[in-house]
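Here it is, the structure in full.
Only a single protein chain was left out; the remaining protein chains are all shown in position.
Moving on, here comes chain A:
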Amino acid sequence: MKISKIIGALLLHTTLIAGATIALVPFIWMVATSFKLPSDILSTAPTWLPREPTFRNYELLFSYIPFLRQFINTLFVTIVIVLGQLLFSSMGAYAFARLRFPGRDGLFLVFLATLMVPNVVTLIPAFIVVRNLGWVNTYMALIGPAVLGSAFATFLLRQFMLTIPAELEEAAKIDGAGHFTIYWRIILPLVRPALAVVGIFAFVAFWNDFLWPLVVINSESLKVLTVGIAGLASGPYGTDWGVLMAGSTLTVMPLIVVFLALQRHVIEGVAISGLK
């Protein structure tokens, strides 16, 4: 009994470690390649560790494209969108969860319906809207369409707010508190875990967003990282794998750091979003 349990656990861990290795190897290979010299990269007998570790690829990356500028663009755009979505989607969620008004259920259905629409369907018409607003090739094109909230965030926050018992607000209402006070002072602090989930999801989604920035931005200095490195890959340096892996490493690293710091919230949040 005891021995069979130990063997079972051993088998399980061996399988899981093998799986974890498969999950990690591409990342390790990416980082390793980014520190290798071209002669080391284009070798028929590659080694895991660079034979002569070098920063050549990183130096070239910064000279080929305005990488630092694109990094700051990505960070700025992502943070503004995340803050906007947290504020405006939580406001919308409060209205759906706590206020009665004509057409509420119909409007909520429209919100849900927009969740089913693939991004590519709205791509060109949304581009036309942005063009008519005169936003093409500006930060507004990147920020504007997303900063006013997303249906997904509003939906998720509404589901959380519905689980909060209404008695908590009754006392505040008797004391004469208005809806802004109740929203800001009572509801928002109580949905903090949900805000964390929405914030992390939005951060990951907009840090990695590719198609929309590809369409609305064409000047090198306004590009975000994904568009920057994809452009590098399809350009004349597209076969310099060391440089491409250096770019990939620097694009992926901030997210990995954020994820590892908050992984408990992320994984719990995903689990909750699936059960709702």
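Convention: a contact is a pair of C-beta atoms (placed from the backbone, for glycine too) under 8 Å apart; a residue touches a chain by one contact, two chains touch by 3 or more; residues count from 1.
Note that in this section contacts and distances are computed from a predicted model.
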item: Name per UniProt, for the chain absent here [options: "NADH-quinone oxidoreductase subunit NuoE", "Glycosyl transferase family 2", "Sugar ABC transporter permease" or "Gluconate 2-dehydrogenase subunit 3 family protein"]; value: "Sugar ABC transporter permease"
item: Options A:Leu109, A:Leu162 or A:Val270, residue touching the unrepresented chain; value: A:Val270
item: Among A:Thr15, A:Ser63 or A:Asn218, the residue in touch with the chain that has been omitted; value: A:Thr15
item: Touching the absent chain when the full complex is considered, from A:Ile79, A:Leu109 or A:Ile124; value: A:Ile124
item: For chain A, residues in touch with the removed chain; value: 9, 12-13, 15-16, 19-20, 22-24, 26-27, 29-30, 33, 41-46, 88-89, 91-92, 94-96, 99-102, 104, 107, 110-111, 114, 116-122, 124-126, 128-129, 144-151, 154, 179, 183, 204, 207-208, 210-211, 215, 225-226, 229-230, 233-234, 241, 244-245, 247-249, 251-252, 255-256, 258-260, 263-264, 266-267, 270-272, 274-275
